[in-house]
Every structure is written in C-alpha cells, then in structure tokens.
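A single protein chain has been removed from this complex, and every other one stays in its place.
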Amino acid sequence: MTDSDILVEVRDLKVHFPIKRGVLFDRTVGHVKAVDGVDLRIARGKTYGLVGESGCGKSTLGRALLQLNPPTAGQVSFDGVELTTLAPNKLRAMRKRMQMIFQDPMSSLDPRQNIESILTEGLQTHGIGGSREERRKIISETLDKVGLPRWALSRYPHEFSGGQRQRIGIARALVLGPELIVADEPVSALDVSIQAQVVNLLDELQDSLGLTYLVIAHDLAVVRHISDTVGVMYLGALVEEAPGDRLYTEPLHPYTRALMSAVPVPDPDVEDRRERILLAGDLPSPANPPAGCRFHTRCPWAQPTRCADERPVLREIGESRVACHFAERIASGELRPHKVSVEIVRPAGEGEEPDTVSAPSEPGSFV
Amino acid sequence: MTIISGKKREKIDRLAELAAREDERGVSLWQDAFRRLRRNPAAIVGAVILAIFVLVAIFGPFFVPYGPKDTMGIREGVVKVGQGLIPGPSSEHWLGYDHQGRDVFSRMIIGARQTLLVGVVATLIGLALGALIGGVAGAAAGLGGRWGRMVDATLMRFIDMLLALPSLLLAVSIAALLGPSLITVMIAVGMVSVPIFARLLRGSMIVQSNKEYVLASTSLGVSKSRIALAHVLPNSLAPVIVQATLTLATAIIEAAALSYLGLGNPDSSVPEWGVMLADAQPWLGIRPALAIYPAVAIIITALGFTLLGEAMREALDPKLRK
Partner (left out) sequence: MALLEVEDLSVSFARRGQRTVRAVDGVSFTVDTGEVVGLVGESGCGKSVTSLAIMGLLPKQPGLTVGGKAVFDGTDLLQLDDRSRRDIRGRDIAMIFQDPLSSLNPVIPIGLQVTEVLTRHRGMKGDAAAKEAAQLLDRVGIPDPKRRLKEYPHQLSGGMRQRALIAMAVACQPRLLIADEPTTALDVTIQAQILELLKDLVRDSGTALVMITHDLGVVAGMCDTINVLYGGRVVETARRRPLFREPRHPYTVGLLGSVPRLDAGRGERLTPIPGSVRDLLPWAEGCAFAPRCTRRVDACVGQPPELVSAHDGRSYRCVNPAPPAGATPAAAPVDPAAPVDPAASVDPAASGEATSAGGQVPAPREEEKP
C-alpha cells in the first residue's frame, strides 16, 4: 500500500474520559480508558470493519476519528490533513468529506423536522447548491440512490419503518458527497430481513460511488460480510487486524478465536460440529484494565511469563497484525489452552452423525 | 402455477401503496399531538371551560348590567350590613349584593378579566425569564464544553437560590419591596415559577443534546448555535408548554392567595376574584355565597387549565405515540 492509497491514518489514538466526583468542585478520581492507543490505516475505497463487544471502545474510536469526541492524545490524518490540530472552522469544512451513519435510525433523526429539511441542513451548512431548486435536485438524486420515493420529502421520521429511516440516515450522509463514511452499528437496530437490505445498499453505494467505509459493529458476520480488513478490539485496543478472509480462516489472537467460535451460524451442521471456546467471566472495567496483556485474565492460553506484565504490541505475522506474545506458538498448537479457566463444550448432535470434533488445540477448527 | 394476473397485481400494489401513504403530506409531531388532543375528552372539557372563561374575560365587561364600583345597595338602603342584611339573588341582581351594596354578578364578570390578566402575565413573566435562563444554561451545558459547563453552573446556582426560598415568602418580600399592587402580584407569582421553567427547559435540553441527531448535525458541520436553536430547543419545548398551561392554573390560585393576604391592588374596589374572596371573609356567617362565588370560579378555571395541561402532556409524550 502506498501512502496515496491511504485515506485515513490513526496513530496511537487515546480517548480517556475522566470519572468525576464531588458536588461543588469536580474532582477527577480516575479515567475510563475507552480507547487506549490504537493505530490503524484505512485504504481508499475499501471497508475497514471494527468488531468488539460492548464497552470495548469501538464506537468511541469511530467518533474520535471524526473528531466528534476530542481525542486525549494521538493523531488522525485524513487524506494527509491532520484533524486533531485543525482549527474549528476548517474542521467544519472538512466534515463534508467524512460522514457518519448511526445505529438507531430513530434517535439520529430530528423528530420535528421533515425529511427535506433533514437532508438540506448539510447542503446549507456547506453552501452546496445555490437555490432551493438546485438543492431539491441533489436531494432527489440522493433519495434515488438509497431507494426512497420522492414523496418521502414532506414526511417526518416517525412515519417511516426502521429500514426506511436507516435509508434516510444514509441519504443524509451521502448528500454531501463524502469520501469516508463511518457507520456505527448500521444494522443492529433492524430486523433480520431489513438488515440484508441495508447491507446490500451499503455495498452497492461503495461500488458506484467509490466510498471508503469504517464499519463498526458487534456482529462479526455482518462485519465479515462487508469488510476488506477487520480489526478486533478488546478493552480499548486492537488485538488483531487482518484481511477478512484470513481473520476468519486463521485467527491468531486468542480473543479472536473465542469471538469467532461464539458467533452462532444459521446452519445445524456447522453448529453441531463446531467447538466453542467459552471465555470465563466478563469484560474487566475499562477504568481499571488489567496490567500487561488486557486479555490475560480471561485468556485460555495465558502464560505465566510476559502475559501479566508486558503489554503486547501489534506485530505483523503474515498479512495479520496481532497483539499477542505467543501467537505463533498458539497457532502451531505448541501451547494448549488451560483446562481450569476455560471449558470446551462439545454439544451433542441430533443423533444423525457422530461427534467429530477436532482436538481443541488444533487451529482453524472452531467453526 | 399462475403468476398473479395484471389487474389483480395492480389492485394489490395500489393497496400496498395506500397503506404506506395515508395522505399526501407528512404529519409533523405538533400536528400529530394536536390530532390526539382533539380526540381526548378531557382536553375538550378543559378547552370549553377556558374558552368560556376567556370570552367572558374579554367581552363580558362590555355587557355588564351595573358598574363594579356602584354601591347602589347601600344608596337604596337594601343592604344594611350592621343589621346583617345582604340580599341574595334576585331577578335584577342575579348573584345578589355584596357588603358594600355592589352587584356581585357584574363584579364577577369584570373580575374574570383581572384574574385572566394576572394569571397570563404572571405566567409569561415566569416563562420568559425561566426559559431564557434555562435555555442558555441548557445549551451551554449540553453543547458548550468546559466553558459551557461553567456558565451553566453559575446560572443554576442562582436558580437554586431562588428555589431555596419558600415561594410565599419570596412573593411577600417582592410585594414588600415594590408595595402592594396588581403588578407586584404578577411579578411575585411570576418569579416563583422562574426556577421551575428554568430547570425544566435546561434538563430537557441537556437530554436532547445527548441524542444522536445532535451528533449527526455536528458531523454534518452545523454550528453549535444553529444546532441549539434549530434542533435542541424545538425538541425541548413540549414539557415547558405543558408546564406553562399548568402554571396558569396555579398562578391564578396564588394570585388569589396574595390578594387575599392584602398584597394585591390596595384599591379593593377594583374587582378581582382573589380580592373578592378576601373581602367576603367577614361576612361568611351572614352570606357565605359571597365567598363561594369567586372560590368556585377560581376552582373551575384552574380545573380547565389543569385538564388541558394534562391532556397536552399526554398528547405530547413521545412514549405514548403508537
């Protein structure tokens, strides 16, 4: 990848939220380290998928990238322009090149404005389209792109179904002709049959407009479907980043493995044959993350050395980048998961075929 | 397998289209709320009461049979207070005379205008000041970052001070400061409701500021002041409007209470329901009706405002929308 292919580059981005106590005088008693040192690069015209469970900081990262949450430290450069130090009015002008799609299509649309004023707002702000007619034309074209009828213009958000509202949200992002779209859980609030419509729409728009996406989602299947590169986040940091297919066939980080094995697949044969890597316990608090590798408290492969006291950095292994000290040794099967902290469950089949489960340490066998 | 015939398909498509678009133009939330308001019987009752009240207050004084200050009863010798003689309703004086021989019916009608004036002006004072402080504080707290939070904290401490004073004490102090008059009553009653409006609007605006559509506008590059005025404020107004309607009711009652305490217009010959109630007190034993008339009028009017306010609360509540 040459530098001109990179649209967005994030370097060591940190977003810490202070925890405040006190009635009259706020006293900072600690920080929630929502994002704690993330490096990533998004190639022009490609889709970067960001997955992780709730509380891993993926949404905060997306917002910090767009400067909607001020980052605590680090740099974000968009097409060569450093955003973190940009003057407010210049940043506002930049915004038409990078847009956002939100999770909840209802709460992300102003309920008291009709679709026309929702879509016009951005145009007015950036002085695009001189007259009302010209703006109308741009808006109508955008409505066609997202598959909404013209009569939607005089309607209000509450008169649409969830899928249509999400289309309105996408239209609002598209109307300014952006290059980058950050989609924060774009389909998780929608019904299954509608999800597919929106996912396909995003795909089509990318093909026809050459958009660059950062798709943030908890649903690994959605992210894998839509992304060229997938980054997995755990407690504010990337633990693994790889091309979508590779991440799926050859996850290197123990957390990625666990995540992959936990996603239900709508296919009984797959479900019966797969083995689950069940993680023990819950996500630690991001206000007080574990020292060393953040995952070592739940990691089935955690080792007595290094894991608890040395924070792993992203290392390149093949096409992947992994933050694990022992990734190679785990992949080769040299290291075996602990029996104590993790339980590997082999669900019984329906009796139609015998249990053929490969040994737990054999890589690539978790689906 | 017969794939659907052309005619039938047309019919189906038309039906599906009809289901999707019941009418040509969209229905905004305000219109939607108004529709539901019209279907609510409580709102209708409240609106009818208030319509009568307002009509009487505006046009009534032009049609009253007698002057409100005309002490005709004493002049004609019909009213002899010393002997406990205050005649009740008759065909000429529908509600009888008061202790000074004035026609109670005329005074009630003219009092309606005074009462409405006090209620509306007091509420407007409270609403204007409260909404200004609350709006600035809310916008500052919701969108303004660190400086905004400081502005908000300063304004809110001032509001807290207002809130800490008992409302009646506050009103009495203001009345004492400005001297008893109708304007004093309006200001006093208005000041009491300032913190309520301020806190309400501020809270509502902070909630709206955290909604995703504000973030969406920010990401479009819209300026903060425009977001505050075009998005946050309109969406925060519903509870304030409801509160204003309800405050009209309490303002009338509180104004009556202040007048009763003698903080109102010192010239008690100008009729006002609260003053009339106060004036009737010594004669409760002889003719309790003198107190009952204004009391019932105040209660019914307040009820009208309350019914309408509660109905509006229901109509504007987004949770109850289907």
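We call the chains A and B, going by the order they appear; numbering starts again at 1 in every chain.
We adopt the following convention: contacts are C-beta pairs under 8 Å (C-beta built on N, C-alpha and C of every residue); 3 or more make two chains touch, one makes a residue touch a chain.
These numbers come from a predicted model, not from an experiment.
For the chain left out of this panel, the touching residue among A:R112, A:R273 or A:H296 is A:R273.
Residue in contact with the omitted chain (choice from A:R172, A:R224 or A:H325): A:R224.
Although one chain is hidden here, its contacts on chain A can still be listed: residues 53-54, 147-149, 161-164, 167, 191-197, 199-201, 203, 218-222, 224-228, 244-245, 248-250, 258-274, 276, 278-279, 281-283, 317-318, 328, 331-332, 345, 347-348, 350, 352, 358, 362-365, 367.
What we mean here is this: only the chains that are shown with their structure count from here on.
Computed from the mean C-alpha positions, the centre of chain A lies at a distance of 49 Å from the centre of chain B. On the chain B side of its complex with chain A, the touching residues are 21, 24-30, 32, 211-213, 215-223, 226, 230-231, 234-235, 318, 321. Chain A makes touch with chain B in their complex at residues 63, 66, 68, 92-96, 98-100, 102-104, 107-115, 121-122, 125-126, 151, 154-156, 158-159, 169, 172, 176.
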